[in-house]
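Excluded from the complex is one protein chain; the other protein chains are retained at their positions.
Let's turn to subunit A:
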Amino acid sequence: MLVHFHESRVLPCRVALLGVTVWSVSKARLLPSRHRPGACARDATWQRADALAALQEAVAVGLEHSITPEDLVITAYRCHPFAVMRGGTVTGVLSELLGRQDGMSHGKGGSMHIFTPNFFGGNGIVGAQVPVGAGLAFALKYKGKAASAFALYGDGASNQGQVFESFNMAKLWDLPIVFVCENNKYGMGTSAERSSANTEYFTRGDKIPGIQANGMDIVATSQAVKYAREWTIAGKGPLLLEFVTYRYGGHSMSDPGTTYRTREEVQRMRSTQDPIRGLQRNLEEWGVATEAELKAIDKEAKATVDKSVEEAKASAFPKEVDLWTDIYYKGTAPPFMRGREREEVHHY
(Lines give C-alpha, C1' and ligand atoms only; values in the text may rest on other atoms or scores of the structure.)
Protein backbone atom coordinates (compact mmCIF):
# COMPACT_ATOMS: atom_id res chain seq x y z
CA MET A 1 0.00 0.00 0.00
CA LEU A 2 1.54 3.22 -1.08
CA VAL A 3 -0.10 6.50 -0.31
CA HIS A 4 1.15 9.81 -1.61
CA PHE A 5 0.29 13.02 0.12
CA HIS A 6 2.26 15.24 -2.18
CA GLU A 7 -0.51 17.62 -3.01
CA SER A 8 -2.38 17.63 0.26
CA ARG A 9 -4.43 20.70 0.79
CA VAL A 10 -5.57 22.25 3.96
CA LEU A 11 -8.80 21.28 5.65
CA PRO A 12 -10.86 24.11 7.10
CA CYS A 13 -10.70 22.65 10.59
CA ARG A 14 -6.95 22.83 10.65
CA VAL A 15 -6.78 26.52 9.92
CA ALA A 16 -6.99 27.47 13.56
CA LEU A 17 -3.94 25.38 14.21
CA LEU A 18 -1.89 27.13 11.62
CA GLY A 19 -1.59 30.37 13.50
CA VAL A 20 0.24 28.50 16.21
CA THR A 21 2.15 26.55 13.66
CA VAL A 22 3.59 29.47 11.80
CA TRP A 23 4.97 30.76 15.05
CA SER A 24 6.42 27.35 15.89
CA VAL A 25 7.98 27.04 12.48
CA SER A 26 9.50 30.48 12.70
CA LYS A 27 10.85 29.74 16.13
CA ALA A 28 12.26 26.44 14.99
CA ARG A 29 14.02 28.17 12.11
CA LEU A 30 15.55 30.77 14.32
CA LEU A 31 17.37 28.21 16.37
CA PRO A 32 21.11 28.63 15.72
CA SER A 33 20.57 30.09 12.35
CA ARG A 34 22.56 31.46 9.54
CA HIS A 35 19.74 33.91 8.99
CA ARG A 36 20.81 35.74 12.08
CA PRO A 37 24.47 36.53 11.67
CA GLY A 38 24.12 39.55 13.90
CA ALA A 39 22.95 37.43 16.77
CA CYS A 40 24.97 34.31 16.37
CA ALA A 41 27.73 33.96 13.87
CA ARG A 42 30.08 36.50 15.38
CA ASP A 43 30.28 34.42 18.50
CA ALA A 44 32.93 31.82 17.92
CA THR A 45 31.24 29.38 20.25
CA TRP A 46 28.45 28.92 17.76
CA GLN A 47 30.92 27.08 15.62
CA ARG A 48 30.18 24.11 17.84
CA ALA A 49 26.57 24.17 16.81
CA ASP A 50 26.39 21.84 13.88
CA ALA A 51 23.87 19.69 12.09
CA LEU A 52 21.09 22.23 11.88
CA ALA A 53 17.60 21.60 10.63
CA ALA A 54 16.95 24.77 8.62
CA LEU A 55 14.36 24.23 5.83
CA GLN A 56 13.31 20.98 7.54
CA GLU A 57 11.17 22.56 10.25
CA ALA A 58 7.90 21.36 8.76
CA VAL A 59 8.74 17.79 9.73
CA ALA A 60 9.22 18.49 13.44
CA VAL A 61 6.32 20.89 13.68
CA GLY A 62 3.94 18.78 11.63
CA LEU A 63 4.91 15.70 13.63
CA GLU A 64 4.31 17.33 16.98
CA HIS A 65 0.90 18.69 15.97
CA SER A 66 -0.36 15.23 15.09
CA ILE A 67 0.88 13.24 18.07
CA THR A 68 0.27 13.37 21.81
CA PRO A 69 2.66 13.66 24.75
CA GLU A 70 2.18 9.92 25.24
CA ASP A 71 3.83 9.22 21.90
CA LEU A 72 7.60 8.86 21.84
CA VAL A 73 10.09 10.44 19.47
CA ILE A 74 13.73 9.62 18.88
CA THR A 75 15.90 11.12 16.17
CA ALA A 76 19.48 11.66 15.10
CA TYR A 77 21.54 14.82 15.47
CA ARG A 78 19.29 17.24 13.59
CA CYS A 79 17.25 17.36 16.76
CA HIS A 80 16.80 21.00 17.76
CA PRO A 81 13.26 21.67 16.53
CA PHE A 82 12.05 18.37 18.00
CA ALA A 83 13.54 19.25 21.39
CA VAL A 84 11.68 22.56 21.44
CA MET A 85 8.44 21.06 20.17
CA ARG A 86 8.53 18.23 22.72
CA GLY A 87 8.57 20.39 25.80
CA GLY A 88 12.00 21.96 25.70
CA THR A 89 12.76 25.64 25.49
CA VAL A 90 14.65 27.71 22.97
CA THR A 91 16.94 28.87 25.76
CA GLY A 92 17.52 25.27 26.78
CA VAL A 93 18.53 24.26 23.27
CA LEU A 94 20.73 27.30 22.65
CA SER A 95 22.43 26.87 26.03
CA GLU A 96 23.13 23.25 25.21
CA LEU A 97 24.67 24.28 21.90
CA LEU A 98 26.92 26.62 23.85
CA GLY A 99 27.67 23.93 26.43
CA ARG A 100 26.19 25.83 29.35
CA GLN A 101 24.58 24.78 32.61
CA ASP A 102 21.13 25.86 31.46
CA GLY A 103 21.41 23.54 28.49
CA MET A 104 18.85 20.76 28.38
CA SER A 105 21.62 18.23 29.10
CA HIS A 106 23.45 20.68 31.36
CA GLY A 107 26.17 21.21 28.80
CA LYS A 108 27.16 17.55 28.68
CA GLY A 109 25.38 16.65 25.51
CA GLY A 110 25.95 19.48 23.11
CA SER A 111 24.20 19.96 19.81
CA MET A 112 23.46 16.29 19.14
CA HIS A 113 22.22 15.19 22.56
CA ILE A 114 19.11 16.99 23.72
CA PHE A 115 16.28 15.23 25.52
CA THR A 116 12.87 15.81 27.08
CA PRO A 117 10.75 13.28 29.02
CA ASN A 118 9.08 12.02 25.83
CA PHE A 119 11.88 12.83 23.42
CA PHE A 120 14.70 10.32 23.58
CA GLY A 121 17.31 12.45 21.80
CA GLY A 122 19.34 13.64 19.93
CA ASN A 123 21.76 10.78 18.91
CA GLY A 124 25.20 11.28 17.42
CA ILE A 125 25.68 7.97 15.63
CA VAL A 126 24.11 7.68 12.21
CA GLY A 127 21.27 5.14 12.43
CA ALA A 128 21.90 4.06 16.03
CA GLN A 129 18.64 5.59 17.23
CA VAL A 130 16.53 3.34 15.00
CA PRO A 131 16.85 0.04 16.92
CA VAL A 132 16.55 2.02 20.15
CA GLY A 133 13.25 3.27 18.75
CA ALA A 134 12.18 -0.34 18.19
CA GLY A 135 12.85 -0.95 21.88
CA LEU A 136 10.75 2.05 22.82
CA ALA A 137 7.91 0.71 20.71
CA PHE A 138 8.19 -2.71 22.29
CA ALA A 139 7.90 -1.13 25.74
CA LEU A 140 4.74 0.72 24.63
CA LYS A 141 3.25 -2.52 23.38
CA TYR A 142 4.35 -4.43 26.49
CA LYS A 143 2.75 -1.85 28.74
CA GLY A 144 -0.42 -1.84 26.63
CA LYS A 145 -0.28 1.87 25.90
CA ALA A 146 -2.21 3.32 22.97
CA ALA A 147 0.73 5.29 21.68
CA SER A 148 3.34 5.15 18.95
CA ALA A 149 7.08 5.52 18.75
CA PHE A 150 8.49 7.67 15.94
CA ALA A 151 12.07 6.84 15.02
CA LEU A 152 13.52 9.41 12.64
CA TYR A 153 16.59 8.97 10.48
CA GLY A 154 17.92 10.39 7.28
CA ASP A 155 18.56 9.23 3.75
CA GLY A 156 22.19 8.66 4.76
CA ALA A 157 21.30 6.47 7.75
CA SER A 158 18.87 4.47 5.66
CA ASN A 159 21.80 2.43 4.34
CA GLN A 160 22.94 1.39 7.82
CA GLY A 161 22.54 -2.31 8.55
CA GLN A 162 20.95 -1.72 11.91
CA VAL A 163 18.09 0.19 10.30
CA PHE A 164 17.14 -2.94 8.37
CA GLU A 165 17.57 -5.03 11.52
CA SER A 166 15.05 -2.74 13.19
CA PHE A 167 12.60 -2.96 10.29
CA ASN A 168 12.70 -6.73 10.53
CA MET A 169 12.15 -6.87 14.28
CA ALA A 170 9.38 -4.28 14.17
CA LYS A 171 7.46 -6.15 11.48
CA LEU A 172 8.13 -9.54 13.05
CA TRP A 173 6.62 -8.39 16.35
CA ASP A 174 4.16 -5.83 14.91
CA LEU A 175 5.54 -3.00 16.99
CA PRO A 176 3.71 0.35 17.09
CA ILE A 177 6.49 2.28 15.42
CA VAL A 178 6.68 4.71 12.54
CA PHE A 179 10.06 4.78 10.85
CA VAL A 180 10.33 8.33 9.61
CA CYS A 181 12.93 8.93 6.92
CA GLU A 182 13.75 12.60 6.55
CA ASN A 183 15.11 12.49 3.04
CA ASN A 184 16.93 15.80 2.84
CA LYS A 185 18.78 14.64 -0.28
CA TYR A 186 22.25 14.62 1.24
CA GLY A 187 24.05 12.29 3.64
CA MET A 188 26.98 14.48 4.62
CA GLY A 189 28.58 15.24 1.23
CA THR A 190 26.92 12.49 -0.80
CA SER A 191 23.61 12.94 -2.51
CA ALA A 192 20.87 10.34 -2.17
CA GLU A 193 21.31 9.30 -5.81
CA ARG A 194 25.00 8.65 -5.28
CA SER A 195 24.50 6.68 -2.06
CA SER A 196 21.35 4.63 -2.50
CA ALA A 197 20.41 2.14 -5.18
CA ASN A 198 16.81 2.82 -4.28
CA THR A 199 16.04 6.43 -3.42
CA GLU A 200 12.36 5.76 -2.83
CA TYR A 201 13.03 5.37 0.83
CA PHE A 202 9.40 4.68 1.71
CA THR A 203 9.62 1.41 -0.28
CA ARG A 204 12.61 0.02 1.58
CA GLY A 205 10.79 -1.65 4.44
CA ASP A 206 10.25 -4.93 2.60
CA LYS A 207 6.88 -6.08 4.02
CA ILE A 208 6.37 -2.83 5.91
CA PRO A 209 4.13 -0.49 3.90
CA GLY A 210 5.36 3.01 3.21
CA ILE A 211 4.14 6.52 2.62
CA GLN A 212 5.91 9.37 0.91
CA ALA A 213 4.92 12.90 1.77
CA ASN A 214 6.09 16.42 1.02
CA GLY A 215 8.31 17.36 3.92
CA MET A 216 8.25 21.02 2.96
CA ASP A 217 4.52 21.36 3.51
CA ILE A 218 3.36 21.56 7.09
CA VAL A 219 -0.12 20.36 6.20
CA ALA A 220 1.23 17.33 4.40
CA THR A 221 3.55 16.43 7.25
CA SER A 222 0.90 16.72 9.93
CA GLN A 223 -1.65 14.78 7.87
CA ALA A 224 0.85 12.04 7.08
CA VAL A 225 1.85 11.70 10.72
CA LYS A 226 -1.78 11.60 11.78
CA TYR A 227 -2.41 8.78 9.34
CA ALA A 228 0.72 6.90 10.44
CA ARG A 229 -0.12 7.23 14.10
CA GLU A 230 -3.62 5.88 13.56
CA TRP A 231 -2.18 3.01 11.54
CA THR A 232 0.18 1.89 14.26
CA ILE A 233 -2.24 2.40 17.12
CA ALA A 234 -4.81 0.29 15.28
CA GLY A 235 -2.38 -2.59 15.71
CA LYS A 236 -1.42 -2.83 12.05
CA GLY A 237 2.29 -2.93 12.87
CA PRO A 238 5.01 -0.56 11.76
CA LEU A 239 4.89 1.93 8.92
CA LEU A 240 7.54 3.70 6.90
CA LEU A 241 7.04 7.40 6.33
CA GLU A 242 9.36 9.28 4.04
CA PHE A 243 9.41 13.05 4.10
CA VAL A 244 11.03 14.58 1.08
CA THR A 245 12.75 17.68 2.30
CA TYR A 246 15.99 19.55 1.74
CA ARG A 247 19.07 20.24 3.76
CA TYR A 248 19.56 23.95 3.44
CA GLY A 249 22.92 24.15 5.20
CA GLY A 250 25.99 22.01 4.97
CA HIS A 251 26.10 18.82 6.98
CA SER A 252 27.70 20.67 9.87
CA MET A 253 29.57 23.88 10.57
CA SER A 254 32.70 22.45 8.98
CA ASP A 255 30.88 21.85 5.72
CA PRO A 256 29.98 24.89 3.62
CA GLY A 257 27.64 22.65 1.69
CA THR A 258 28.58 24.01 -1.70
CA THR A 259 31.33 21.70 -2.93
CA TYR A 260 29.01 18.88 -3.94
CA ARG A 261 26.00 20.89 -5.08
CA THR A 262 25.48 24.21 -6.77
CA ARG A 263 24.66 27.44 -5.05
CA GLU A 264 21.83 27.82 -7.55
CA GLU A 265 20.26 24.59 -6.33
CA VAL A 266 20.36 25.81 -2.74
CA GLN A 267 18.93 29.19 -3.69
CA ARG A 268 16.20 27.63 -5.80
CA MET A 269 15.13 25.34 -2.97
CA ARG A 270 15.05 28.22 -0.57
CA SER A 271 13.06 30.49 -2.81
CA THR A 272 10.55 27.89 -3.97
CA GLN A 273 10.34 25.28 -1.22
CA ASP A 274 10.83 27.07 2.07
CA PRO A 275 8.14 25.64 4.37
CA ILE A 276 7.71 28.88 6.29
CA ARG A 277 7.33 31.06 3.21
CA GLY A 278 5.00 28.48 1.72
CA LEU A 279 2.82 28.46 4.78
CA GLN A 280 2.73 32.23 4.95
CA ARG A 281 1.73 32.42 1.29
CA ASN A 282 -1.04 29.91 1.80
CA LEU A 283 -2.39 31.63 4.88
CA GLU A 284 -2.54 34.92 3.03
CA GLU A 285 -4.14 33.38 -0.06
CA TRP A 286 -6.79 31.61 1.98
CA GLY A 287 -7.50 34.73 3.97
CA VAL A 288 -6.57 33.16 7.27
CA ALA A 289 -4.12 35.88 8.19
CA THR A 290 -2.93 39.17 6.78
CA GLU A 291 0.66 39.95 5.91
CA ALA A 292 0.82 42.32 8.85
CA GLU A 293 -0.38 39.64 11.27
CA LEU A 294 2.18 37.17 9.98
CA LYS A 295 4.94 39.72 10.25
CA ALA A 296 3.94 40.33 13.85
CA ILE A 297 4.22 36.60 14.56
CA ASP A 298 7.60 36.51 12.88
CA LYS A 299 8.74 39.49 14.88
CA GLU A 300 7.60 37.93 18.10
CA ALA A 301 9.47 34.73 17.30
CA LYS A 302 12.63 36.68 16.52
CA ALA A 303 12.34 38.61 19.77
CA THR A 304 11.90 35.36 21.70
CA VAL A 305 14.94 33.81 20.10
CA ASP A 306 17.03 36.97 20.56
CA LYS A 307 16.15 36.95 24.23
CA SER A 308 17.05 33.27 24.46
CA VAL A 309 20.39 33.91 22.77
CA GLU A 310 21.24 36.42 25.46
CA GLU A 311 20.04 34.08 28.19
CA ALA A 312 22.12 31.26 26.78
CA LYS A 313 25.22 33.40 26.55
CA ALA A 314 24.69 34.53 30.13
CA SER A 315 24.34 30.98 31.40
CA ALA A 316 27.29 29.63 33.38
CA PHE A 317 29.62 26.93 32.14
CA PRO A 318 29.08 23.52 33.74
CA LYS A 319 30.57 23.00 37.17
CA GLU A 320 33.87 21.15 37.21
CA VAL A 321 32.48 18.54 39.55
CA ASP A 322 29.88 17.57 36.95
CA LEU A 323 32.64 16.13 34.81
CA TRP A 324 32.17 13.03 36.95
CA THR A 325 28.43 12.99 37.60
CA ASP A 326 25.88 10.93 35.66
CA ILE A 327 28.43 8.35 34.54
CA TYR A 328 27.12 5.72 36.93
CA TYR A 329 24.02 5.81 39.10
CA LYS A 330 24.82 7.73 42.26
CA GLY A 331 26.26 5.44 44.90
CA THR A 332 27.20 2.69 42.45
CA ALA A 333 30.15 4.42 40.84
CA PRO A 334 33.70 3.11 41.13
CA PRO A 335 35.65 4.60 44.07
CA PHE A 336 37.42 7.07 41.82
CA MET A 337 37.59 8.36 38.26
CA ARG A 338 40.55 9.96 36.55
CA GLY A 339 40.39 13.63 35.64
CA ARG A 340 41.88 15.96 33.08
CA GLU A 341 45.42 15.98 34.39
CA ARG A 342 47.72 13.70 36.29
CA GLU A 343 46.77 14.60 39.80
CA GLU A 344 43.13 15.34 39.17
CA VAL A 345 41.31 12.27 40.40
CA HIS A 346 37.71 12.41 41.53
CA HIS A 347 36.76 10.24 44.51
CA TYR A 348 33.09 9.40 44.73
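Miscellaneous remarks
The rule is short, and it goes like this: contacts are C-beta pairs under 8 Å (C-beta built on N, C-alpha and C of every residue); 3 or more make two chains touch, one makes a residue touch a chain; residues count from 1.
FYI, contacts and distances are computed from a predicted model.
According to UniProt, the chain absent from the figure is "3-methyl-2-oxobutanoate dehydrogenase (2-methylpropanoyl-transferring)", selected among "3-methyl-2-oxobutanoate dehydrogenase (2-methylpropanoyl-transferring)", "MIF4G domain-containing protein", "Trafficking protein particle complex subunit 3" or "EBNA1 binding protein 2". Among A:Gly62, A:Pro81 or A:Gly133, only A:Gly133 touches the chain that is left out of the view. Listed by residue number, the positions of subunit A touching the unshown chain are 74, 103-109, 113, 115-117, 120-125, 128, 130-140, 142-143, 161-162, 165-166, 168-169, 172-173, 325-329, 332-337.
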